[in-house]
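With one protein chain held back, the other chains of the complex are shown just where they sit.
When the chains are written out, they are named A and B in that same order, and each has its own residue count from 1.
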Amino acid sequence: MTFDAVAIGDRIAALHRAAPLVQCLTNAVVMNFTANVLLAAGAAPAMVDIPGEAGPFARVASAVLINLGTPRSEQRSAMLEAVAAATEAQRPWVLDPVAVGSLPVRTALAARLLEFHPTCIRGNPSEVMALAGAGVGGRGVDSVATPDVARAAAQQLALHHHAVVAVSGPVDLITDGTTDIRIGNGSPLLTKVTGGGCALGALTAAFLGCERHTALHAVAAATAAYTIAAEMAAEGVAGSGSFAVRLLDALGTLDGDSVRRRLALA
Amino acid sequence: MTFDAVAIGDRIAALHRAAPLVQCLTNAVVMNFTANVLLAAGAAPAMVDIPGEAGPFARVASAVLINLGTPRSEQRSAMLEAVAAATEAQRPWVLDPVAVGSLPVRTALAARLLEFHPTCIRGNPSEVMALAGAGVGGRGVDSVATPDVARAAAQQLALHHHAVVAVSGPVDLITDGTTDIRIGNGSPLLTKVTGGGCALGALTAAFLGCERHTALHAVAAATAAYTIAAEMAAEGVAGSGSFAVRLLDALGTLDGDSVRRRLALA
Partner (left out) sequence: MTFDAVAIGDRIAALHRAAPLVQCLTNAVVMNFTANVLLAAGAAPAMVDIPGEAGPFARVASAVLINLGTPRSEQRSAMLEAVAAATEAQRPWVLDPVAVGSLPVRTALAARLLEFHPTCIRGNPSEVMALAGAGVGGRGVDSVATPDVARAAAQQLALHHHAVVAVSGPVDLITDGTTDIRIGNGSPLLTKVTGGGCALGALTAAFLGCERHTALHAVAAATAAYTIAAEMAAEGVAGSGSFAVRLLDALGTLDGDSVRRRLALA
């Protein structure tokens, strides 16, 4: 199967038809924006993240997102419950290892979560390198390295865990360990909106929730859709506040035409 | 007393004069938007939701909102403390039973909360039917049924708990079990903003906090005010991001004139 603008457009249309139910166990800072990104893109978010509910819900969700940004004790339990259930019910799930490497509680949690084999790991270069054991994150939540620097770590991580690994940056890298896809769309303003990366993790789960095959292409399509919408939102914008609003607007109007005009495979 | 545009306009003006203090024990996803909706409409939000504080605060609040969207352990204790205090101090309170029926922890909690007789229960058709024992919710957080389907369940729930029940949908239904009010205002974009329904629960508490009599009309006035503001916000809007921003703007300018021009009792 080829990965091109037509294939991405088809996946965007499929997502609108399926309206996948995406369970998010994510950090407290970005819950609202994440849910609004999913709604704008045509998915159905559900932030079910307490023990006793997270597991049962993961069995019926289309996909699950685990984001380690603010992993409180109760949420950590719910995360383990959710990924165990998702694994058993063969639901795809995405791990976003925010600030892993430099902070001890989430680093230990990430190690346990990895045993359940995420369908996709999405992070910045520092986080991906930390997960792969190739280094530790810079200042915790932002990244000092570039996607290319993290390439070897991403490939190694993908092969070791049979996962698709997506590394964010000016050029996004998506790899299953043998095939790389590089996407050059996006806007620096994404780094000026909190949850700019986290929301992509949720959207990635939404795309994975529409199909179980060719996870590499589903992850790449999510990345392309999101970063192209960001590009549209950034044009002539007054600042980061307006950009976040327009990103939601753009996700709602994004279609195959926009992708064909703008896709920048790198 | 008649329920018409003039009566709604009077209640909007009364809310601006009273600036009711609305205590919200609500879900983590929508706290920010809920507080901003209350502020825009002229109320004073206070998200006091920890044990040891929730009870004392409920005694001085004008009204209390209990929303079950992300009911963590500590918040569950605070909810029970708040409604016990609200009941004792005769404060009105609103129950928003998010995803009740399909998820076990909150379903058990809702049963305990109902013993304290909420002034108003606000939900989507699936949630109202689940609470009334007439069925279980669809996919958890969104609704598969329509308000009309839930009408019998809403009336039964209202009579059983001596509560006003508000069922959201393209046409909103508000009932005390004997009198129904149906309001046809609103916008489909409300379903594209996370907390679009939850914020109405908080605004309902605000309207109830201005007066203790004719709860049916207070709940209906809140619904009308909110859905008319949504209609104003939706006109010519670029997408769900801009819509949420403009909904806050519209709530700040809403007055009796807007209501008279737009009210669509159905």
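We adopt the following convention: a contact is a pair of C-beta atoms (placed from the backbone, for glycine too) under 8 Å apart; a residue touches a chain by one contact, two chains touch by 3 or more.
Not measured: the values here are computed from a predicted model.
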| item | value |
| --- | --- |
| Touch with the omitted chain, as defined above, among A:G69, A:P97, A:P118 or A:G201 | A:G69 |
| Touch criterion as defined above, residue of A:V6, A:V105 or A:A152 at the omitted chain | A:V105 |
| Contact partner of the left-out chain, one of B:A28, B:L65 or B:V100 | B:A28 |
| Chain A residues that touch the omitted chain in the full complex | 27-30, 32-33, 69-73, 99, 103-106, 139-142, 191-195, 238-242, 244-245 |
| Absent-chain interface as seen on chain B, which is shown | 21, 28, 31-32, 35-36, 39-40, 44-50, 52-53, 56-57, 60, 74, 244-253 |
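By our rule, only the chains that are shown with their structure count from here on.
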| item | value |
| --- | --- |
| Distance from the mean Cα position of chain B to that of chain A, given in whole angstrom | 33 |
